[in-house]
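Omission of a single protein chain aside, the complex is shown with its protein chains in their original locations.
Each chain gets a letter, A, B and C, in the order it is written, and its residues are counted from 1.
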Amino acid sequence: MKKVCLVIGAGAGIGGTVGRKFAREGYHAALCRRSDEEGLNRMVAQIEAEGGSASGHLLNAVREGAIEELVAQVEKTGPIDVVLFNLGAQIGGRSLEDTSLKTFELGWQMACFGLFRLAKVLVPLMVQRGGGTFLVTSATAAVRGNAGQHSHAAAMGGRRMLCQTLNAEYAQKGIHVAHILIDGAVDAPDTLGKMLGPELYEKLRNTRGGEHDGLLLPEKMAETYYHLARQHRSAWTHELDLRAYSDLAWWNHAP
Amino acid sequence: MKKVCLVIGAGAGIGGTVGRKFAREGYHAALCRRSDEEGLNRMVAQIEAEGGSASGHLLNAVREGAIEELVAQVEKTGPIDVVLFNLGAQIGGRSLEDTSLKTFELGWQMACFGLFRLAKVLVPLMVQRGGGTFLVTSATAAVRGNAGQHSHAAAMGGRRMLCQTLNAEYAQKGIHVAHILIDGAVDAPDTLGKMLGPELYEKLRNTRGGEHDGLLLPEKMAETYYHLARQHRSAWTHELDLRAYSDLAWWNHAP
Amino acid sequence: MKKVCLVIGAGAGIGGTVGRKFAREGYHAALCRRSDEEGLNRMVAQIEAEGGSASGHLLNAVREGAIEELVAQVEKTGPIDVVLFNLGAQIGGRSLEDTSLKTFELGWQMACFGLFRLAKVLVPLMVQRGGGTFLVTSATAAVRGNAGQHSHAAAMGGRRMLCQTLNAEYAQKGIHVAHILIDGAVDAPDTLGKMLGPELYEKLRNTRGGEHDGLLLPEKMAETYYHLARQHRSAWTHELDLRAYSDLAWWNHAP
Partner (left out) sequence: MKKVCLVIGAGAGIGGTVGRKFAREGYHAALCRRSDEEGLNRMVAQIEAEGGSASGHLLNAVREGAIEELVAQVEKTGPIDVVLFNLGAQIGGRSLEDTSLKTFELGWQMACFGLFRLAKVLVPLMVQRGGGTFLVTSATAAVRGNAGQHSHAAAMGGRRMLCQTLNAEYAQKGIHVAHILIDGAVDAPDTLGKMLGPELYEKLRNTRGGEHDGLLLPEKMAETYYHLARQHRSAWTHELDLRAYSDLAWWNHAP
């Protein structure tokens, strides 16, 4: 029975690519996303075509009980050794007036409460087995709040503190929590692509992506995600940042 | 018609004392708390006995519409010029296992969502009037997550980022948002007192409180809250910390 | 014998203005600057014309023994109760290539080593007397390093940590160390004015200064400096930021 890498938020960017990396390294990749079953199936098929093992799961993370059921179901496949929590709550710039109570709450439910629910159900299993890894994708909104980011920043700021409390309570029991601060635009068709629309996205890719490396390339990011999961317990990283060489760090530049 | 200082979370510690300070300086203090109507009435009476103006309001901040109605009601008394958001979500150390989904959500509703709801309804009024001040009491849990603080830290971390997004969007329109990081135990009978129980609280006061100043004294803290509200707009503070001289800063010591 | 407020770096901006504020509040202001004896004398005369007490001292802070001699000399006037360390090391944007070893060292000697030397000689006197206040003007370069700021950021980053170590060691002995992060342009003829040249400075003042409050006004900043020195020891601030309402915080904007 293979060890499982569970990916919550497995789109065509970071999530799917990290899942595929772990599958290549011998894990079963359990890939979850909210919609686009077809795309999900393609990702599973692609991994299997490479000789890897994967499964696809549709997940509405904010539905009561959904994360809990998912973990129970995936654990039947094998023990979840690594989980990538990759749900975002970026909805683009939105003024206070244009951010409804519902939107604000939804951001928190996805980006913060979702991680808490996951931890509640998965941490005890990992502790029982002597260890496990939580890889949590994060954003600069976790450390600075810009105008128009009320929902996103409040959710991510809470998430970052939650990563710290989990780490403080469970590192000694073998749970490695890593908070990965993505500080730049990721070359991902279904997040950046959607936000910009096909034309702008293509333009941006041509200007900054590809060989110019101006965008964060998920395949390269996956190397660091995998490295974190492989770190020996005598030398764990809790927080690191990732950005393209050509981008300024968040503390050096405006959004 | 007097300018109003609205205090959300007006217990016998920071909230009530800051309200009284603003009343002494000529504001009408609108004091809100969840329960203990008698205590609330005493606080109002005490302010009035000093020649000040005050009103008491019971508020269940997590009830839908409650904050919105409160603001509408208080605005009839006079324009809210300063608001102190003083709701906490500290529930003492509680392991992941002992922190229910309900508890985690409640912490967020009080400490983070409550501020967002307040901002949604109050910021537009302040902008229309050309300015106003948000004083937000915060805690070290907003910047570091300790074991057993899952609910508290996630809520306060989100709140801190929300203060930043509000400041980024509205400072230029005259809204001064100040995030006040209380880094130590406050000499307050109905928070610290409740948490410790009467005997331990009395013992702590005798050891560290009073003339030894080992606890943060609300009357002295109120001076800084008031100073923040008085800062000229050419020199505003967004974040500061407060602790007793005899306490180590959070970055120097364990909880 | 009046209590003394010693100002190290008393130009026509923050330093001189804070000195004057303390003089108005009953302190003897001992004003030190490197050059421009005439300007220094004018500042002293102005304070005396207002009925205050002041003295002027030329100080080459990097000369061996200079700070030590100054403290000894000023202590003859009265006990130094408050010191404002206001020496900067901003030399404008300078690439790595254009930053000589000498420049880098000089920045450190002024902004970091100078404070250490001051603390070495003054802290023991204050401890003996039961207390005292260190007000340290700082800059965003203490918390983020931008391109072209090698000398300035390295000096200020060291200084910030030094403020923390002094606070950790001496707060309990009554020494209040406050690190004041000035996050914006100050309306000061002899720093900003010099950096920009007279024409650009006048233009900036017309656009952002004066009634538009787009620059930090030293007179208004001085209120907060004074407040810090007056904080009761049960509620001390170690770090705060100051910026004009119309400016974005450093974490929200590029330099």
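Convention: contacts are C-beta pairs under 8 Å (C-beta built on N, C-alpha and C of every residue); 3 or more make two chains touch, one makes a residue touch a chain.
Small disclaimer: the values here were computed from a predicted structure and weren't measured.
Q: By the document's own contact criterion, which visible chains does the hidden chain reach in the full complex?
A: Contacts of the omitted chain with visible chains: A, B, C.
Q: Which residue from B:Ala147, B:Leu166, B:Leu215 or B:Leu242 sits in contact with the chain not drawn here?
A: Candidates B:Ala147, B:Leu166, B:Leu215 or B:Leu242; residue touching the omitted chain: B:Ala147.
Q: Looking at the whole complex, which of A:Asn60, A:Thr207 or A:Gln231 touches the chain that is not displayed?
A: Answer from the full complex: A:Gln231 touches the omitted chain.
Q: Taking the entire complex into account, which one of C:Gly88, C:Gly132, C:Gly158 or C:Gly214 touches the absent chain?
A: Among C:Gly88, C:Gly132, C:Gly158 or C:Gly214, only C:Gly158 touches the chain that is not shown.
Q: Just to verify: which one of C:Leu125, C:Ala168 or C:Leu196 makes contact with the chain not shown?
A: The single option touching the absent chain is C:Ala168.
Q: Provide the residue numbers of chain C that touch the chain removed from this figure.
A: Counting over the whole complex, chain C touches the hidden chain at residues 95-97, 99, 101, 104-105, 108, 112-113, 116-117, 119-120, 123-124, 141-142, 144-150, 153-170.
Q: For chain B, which positions touch the chain that isn't shown here?
A: 143-147, 248, 250-255
Q: Counting contacts across the full complex, list the positions on chain A that touch the omitted chain.
A: 164, 167-168, 171-172, 174, 176, 213, 215-217, 220-221, 223-224, 227, 230-249, 251-252
Convention: only the chains that are shown with their structure count from here on.
Q: Have a look at which chains touch which and call the overall pattern line, ring, star, complete or other.
A: Here the contact pattern is complete, since every chain touches every other one.
Q: Same residues or different residues: which describes how chain A and chain B meet, taking over half shared numbers as same?
A: same
Q: Could you put a whole-Å number on the gap between the CA centroids of chain A and chain C?
A: Comparing mean C-alpha positions, chain C is 45 Å from chain A.
Q: Which residues of chain C are in contact with two or more other chains?
A: Within chain C, residues 248, 251-252 contact more than one other chain.
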